[in-house]
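A single protein chain has been removed from this complex, and every other one stays in its place.
For subunit A:
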Amino acid sequence: MNFIQVIKGEVMNIITSERFEELMIIVIIILLIAILIVSILYLLKISSIIDEGKKNDIYEGIVDAYLNDIETCTIKIEQVAINFIESPHFRDPLFRELMTKELINTHHYLTGLIKNRLQTFYFSSGLVNDSYLKLKSNDWHLQCKGINEFSEMDAISYYDDILSLRFNKNSQVRLQAVLSLIKLKGKNAYKDVSNFDYNVNRWAIANVIELIKDLPDNQIFDYNLMLNSNNDAVKIIGISLIEHFKLKTYEDELNTLKSDSVSSTMLKLQY
């Protein structure tokens, strides 16, 4: 009670004192300065967003022009890469990011000559180095992006770099690495992705299954290797794929797993 009375007394003293007006003016000035600083920062942020948007619009046109050169096959791809490196915008990461994004989008649709030209451009222009820097970053989000760029552009020479991330502490990076390893090497990646002892959630399992279903050589996988894995997640992937492709040769193995499933919660869920 005494403490509150003391505070009340002090406040009353300040209000009734001659310096009260002075103090109020100082407080108002400080508030105005704070509002001004916040407004300037806000305007700067808005203008940088607008600048980035404008830059994006300009860059989109330039990126399109490079893609045209790649797709029309009239200029040697090495020359397109040289022109790109020598362009005044090359030093801007935003420009290179946009180019990589468009390369990947286009690459996704294609097979054959133009696909090969896109890949050669990705390597010759040095955009591959940006993906490598992302992969080596400490930010898991960038790491995933780098891994994805490598696998989308079929950069098989970076397979070992992705391999080193399959035991990463971040589950998203681990999943992205496993998916990319399978995408890059198909069934030959199996030995590299099956020997893990961490838990895999059903979402990750579903992602791996969908990816393997789309691989060109998916039906000649040796599914016994999956069914005999120590990891239940790998077993589930094997079971799901065998059921999806209706592979009759694995019936005995599936029945054995079914009878053993009482010992595993994850396998029980599968049956």
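Keep this in mind: a contact is a pair of C-beta atoms (placed from the backbone, for glycine too) under 8 Å apart; a residue touches a chain by one contact, two chains touch by 3 or more; residues count from 1.
Rule of thumb we're sticking to: contacts and distances are computed from a predicted model.
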Quick one: find the hidden chain's UniProt protein name among "Transport permease protein", "TOBE domain-containing protein", "Response regulator" or "Molybdopterin-binding protein".
-> "Response regulator"
Touching the absent chain in the whole complex: find that residue among A:17, A:48, A:79 or A:105.
-> A:105
Have a look at A:77, A:114 or A:208 and name the one touching the chain we're not showing.
-> A:114
Tell me which residue among A:16, A:74, A:138 or A:249 touches the hidden chain in the full complex.
-> A:74
Touching the missing chain, which residues of subunit A?
-> 64, 67-68, 71-74, 105-106, 108-115
